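The structure that follows is given in the form of structure tokens.
Apart from one protein chain that is not included, each protein chain of the complex appears where it belongs.
Should a chain be cited, it is by its letter among A, B and C, assigned in written order, with residues numbered from 1 in that chain.
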Amino acid sequence: MSKPLNIGMVGYGFMARAHSHAWASVAHFFDTGYRPVLKAVAARGAEKAKGFADMWGYERVETDWRKLVEAKDIDAIDICVPNDLHAEIAIAAAKAGKMVLSEKPLARTASEGQPMVDAVEKAGVANMVWYNYRRVPAVSLIKQWVAEGKLGRIFHYRAKFLQDWTISPDVPQGGQATWRLDVDAAGSGVTGDLLAHCLDTALWINGDISSLTAMTETFVKERKDATSGQMKKVGIDDAAAVMTRFANGSLGTFESTRYARGHKAGYTLEINGEKGSLSWDLHDLNRVQYFNHGVEGAARGWTDILVTDGDHPYLGKWWVPGLTIGYEHSFTHQVADFLDGLRTGKPASPTFREALETNRVCDAIIASGKSGDWVNL
Amino acid sequence: MSKPLNIGMVGYGFMARAHSHAWASVAHFFDTGYRPVLKAVAARGAEKAKGFADMWGYERVETDWRKLVEAKDIDAIDICVPNDLHAEIAIAAAKAGKMVLSEKPLARTASEGQPMVDAVEKAGVANMVWYNYRRVPAVSLIKQWVAEGKLGRIFHYRAKFLQDWTISPDVPQGGQATWRLDVDAAGSGVTGDLLAHCLDTALWINGDISSLTAMTETFVKERKDATSGQMKKVGIDDAAAVMTRFANGSLGTFESTRYARGHKAGYTLEINGEKGSLSWDLHDLNRVQYFNHGVEGAARGWTDILVTDGDHPYLGKWWVPGLTIGYEHSFTHQVADFLDGLRTGKPASPTFREALETNRVCDAIIASGKSGDWVNL
Amino acid sequence: MSKPLNIGMVGYGFMARAHSHAWASVAHFFDTGYRPVLKAVAARGAEKAKGFADMWGYERVETDWRKLVEAKDIDAIDICVPNDLHAEIAIAAAKAGKMVLSEKPLARTASEGQPMVDAVEKAGVANMVWYNYRRVPAVSLIKQWVAEGKLGRIFHYRAKFLQDWTISPDVPQGGQATWRLDVDAAGSGVTGDLLAHCLDTALWINGDISSLTAMTETFVKERKDATSGQMKKVGIDDAAAVMTRFANGSLGTFESTRYARGHKAGYTLEINGEKGSLSWDLHDLNRVQYFNHGVEGAARGWTDILVTDGDHPYLGKWWVPGLTIGYEHSFTHQVADFLDGLRTGKPASPTFREALETNRVCDAIIASGKSGDWVNL
Partner (left out) sequence: MSKPLNIGMVGYGFMARAHSHAWASVAHFFDTGYRPVLKAVAARGAEKAKGFADMWGYERVETDWRKLVEAKDIDAIDICVPNDLHAEIAIAAAKAGKMVLSEKPLARTASEGQPMVDAVEKAGVANMVWYNYRRVPAVSLIKQWVAEGKLGRIFHYRAKFLQDWTISPDVPQGGQATWRLDVDAAGSGVTGDLLAHCLDTALWINGDISSLTAMTETFVKERKDATSGQMKKVGIDDAAAVMTRFANGSLGTFESTRYARGHKAGYTLEINGEKGSLSWDLHDLNRVQYFNHGVEGAARGWTDILVTDGDHPYLGKWWVPGLTIGYEHSFTHQVADFLDGLRTGKPASPTFREALETNRVCDAIIASGKSGDWVNL
């Protein structure tokens, strides 16, 4: 009989929906020994929070997240609010002995994130950061194959995350829908929002980055503040490009922007090794492209693998070969792994400590973007 | 406040999982005024049914579907068992005043389906057949655009549904996993299983078929019976190809097989009209290909539309542009439309009556496959 | 030292350009022992023929093809005029002891083509029909791999040739640019023009067709005659779909139309066998898609083979891996094989006799399109 795990959700926005779906549906597909219960949601706007709670079946609503942290019946705090609020909530939750899950990035900067790591480790509570793309089955398969040596020595790692939703100068900054454009709330622009995903995956698959240099740009210099209505200088990076050297000797190139017309959630990655190459595109998330140099010469090419078979990661729990899954499944998988971690005692990654590394790389990117210098990590 | 709708599920196999997910999650995304409750599941195998009920949170288990039909606390019967059982259950449920939802095809043949139509219409109960692919947003978009006249006069409709899972002669027939290969349980082979999907979509988008001729084949003539272990003649069609004339003057070509290596759930369709063409592939279900002849000459081409924007069908309820959905969402959409139909009094299609037409076309295909003659419909 | 081979070209249209390029360039890439010489061109319109001859370096122009046939200095007659003229010219050329190459189809009908076969065989002259797509390297590779058994037992053969250039009812019939719409000049519509290519390839790769049934349609019933300017009934098939049974037990589906918006030269083919599948698309003619069921399960998929390596058919004569070739190279390869055939005494296929078989299948399609019956071949 599975054990209930009571979730206290902080926030009710886009990410709170994705996480709630994962908590609500994981036990229908994965037998982890736990049954998450949508216990309570906390948010300042009572009415909107109430609507959200009704939609998802949360049992109660709080207007102060501290109430969740203090509540006896809450096992885990799930943080789905802007980046500037992660640290305070996470540290309080850890101190209260709750498990803590934070939306990515861990914090606005590594120095802000370090105390979060310290807090959860001191408290000994389960913790995880929602870098969900690791659990797209295709990405998990790539991780597994690279680790197995299917590509041999790695020469190149290449990732981009392209969007186009902030091209109009009329998009404001700050407020609930556009806090990602406000440097105070977000910490950085595309670096913390988009590159962070690329970097988390890269560090996971290809290991440490030893040095990097970056180019950053803010195309639209001033935007209206969504709250005050006043024009305000834009403090975030609209676009960032990075060249890295990995500890394994391979070269990395990364790019992220919100000014690439036609790209919506254009996260792509490619790895080139001595024996083969692998690539992936979030827009076709069920597919992996694999070039296997070991194949007979005339038959070599890029194989388009539809990652929907029972022997592909996580897929045995879903449908039948050929039937695809979508974006939100990556969260369900992450919850499944988190719950497995509770059972086995082997924490699901990335923990706060692991995710802090991504913050460190992001900090180096922002610094190099300003100085133009190479930064050692 | 949303109204509960108590679901009685008959079956616990693959389709029962897909339907249960739809019932369980629809209210998290769609505000239909109804909140489905997974009330009870009925299946002969008590233990497996119990496991299924636990996984999904069904409140109780019955070993006889009649118990569900008779139960006062059940509002809707959802039939997820082999085709030969649809009619008896559906008719009994209708007589008991329950809403009835049947997995497709409606029945093994049109003559078996006709009394089902009669029963639900006489009882005046809500009814629907789970031709789920209509509710893939890309397919819904195609339907909408063809109806709006974006393609002008239609010349060609082309659809295929290709699989490869029965190539080995060691795959048995009958039993729980392979009843689709047993003509007694299934009624037909690829025609009722796969072509039925293609035909349902085609009739919906392109209107009536007036005549057709078909070629059918059984590549593996004998297979072991999964229950008895004895070799038994195969009665189903392994592959079927069809040429049709539609009432609107266009030509149709259809093909289905389980012997097309490399195709897993290879449902593809394409429509060619005077002003443009549209095509779709289930393996990339979030995409529509659109050729718009109205565009400036040198810029003409097939536009690959990622159907994930808020102004695409159903997508406003999910994530943000670029983030894709999967197979099971089509069922969630169908449930959402079914519930909307309850509220508005305008039944969600396809009703039993509408789905009976697909059975009629399937019957003609099987007949023509034997006679070699054109059949008028 | 290579031997000159004097070419007499009949016609100066599109196909004459493609053939002339092949004759002019073959010796730059293929060492066959022969060096074609563009000796003379014959056409009724002296001025246009003169312009054509100047462009290509033909040494002289004749206004009557009989002059070419009779000329002592001509070794081979290349027929690039409408279908209704093939027979007379080819028979005369054969009688005069010339090698004869005819643009496809061999003739308007098999009965018209039979005397052509008789003539070249009686005369013992080298002969060939320009079914050029066999020599697209990707298609040659497919032929080779199927012959080697890479796919095992074949279940399905599928081909289409889709165009969209006759949708407007303002396109006339007859005349120099649109004789393909005039049944008297062309013999048939898409069947002889487009399906003939699909059938030639299919017979070559997959063997004999034993029976078929067809559906044909003329969407635009009347068109202006390009010569007289009068409206005239359209006698050709605008679209044709065919279902076939091959002698090897596999099923074939074929379709061709000039009413498929967005398709320009949309010749595609796919073969499904027990061990794998292969497919190809003329719009991406340097690529073959290969599904190899022999590969480790989780890595299976369709491999996109860029057919540009030195060990691919004909490619060792061109550039380096990754650098593609185009449409006209198929003709160059056909000339290279023709010249090789002269040297080795093993005639390049398809000879007139081999090409006659395609005419036979085309005749059956036209007949079945009218009768609705299956036709045995």
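The rule is short, and it goes like this: contacts are C-beta pairs under 8 Å (C-beta built on N, C-alpha and C of every residue); 3 or more make two chains touch, one makes a residue touch a chain.
What you see is a predicted model, and the numbers here were worked out from it, not measured in a lab.
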item: Hidden partner chain, touching residue among A:R35, A:H156 or A:K317; value: A:H156
item: Which residue of B:M55, B:V171, B:I305 or B:V320 touches the chain not shown here; value: B:I305
item: Missing-chain contacts mapped onto chain C; value: 14, 17-18, 20-21, 24-25, 27-28, 31, 55-57, 163, 165, 263-266, 282-286, 306, 308, 319-329
item: Residues in chain A touching the chain absent from view; value: 151, 155-156, 158, 162, 164, 167, 213, 215, 217, 219, 239, 241, 243, 245, 249, 251, 253, 255, 257, 259-263, 272-277, 291, 293, 300-302, 372-374
item: Residues from chain B at the interface with the omitted partner, ascending; value: 141, 290, 292, 295, 297-306, 309, 311-312
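Throughout what follows, only the chains that are shown with their structure count from here on.
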item: Distance from the mean Cα position of chain B to that of chain A, given in whole angstrom; value: 35
item: Whole-Å gap between the CA centroids of chain B and chain C; value: 42
item: Overlap residues in chain C, where contacts from two or more other chains coincide; value: 300-302
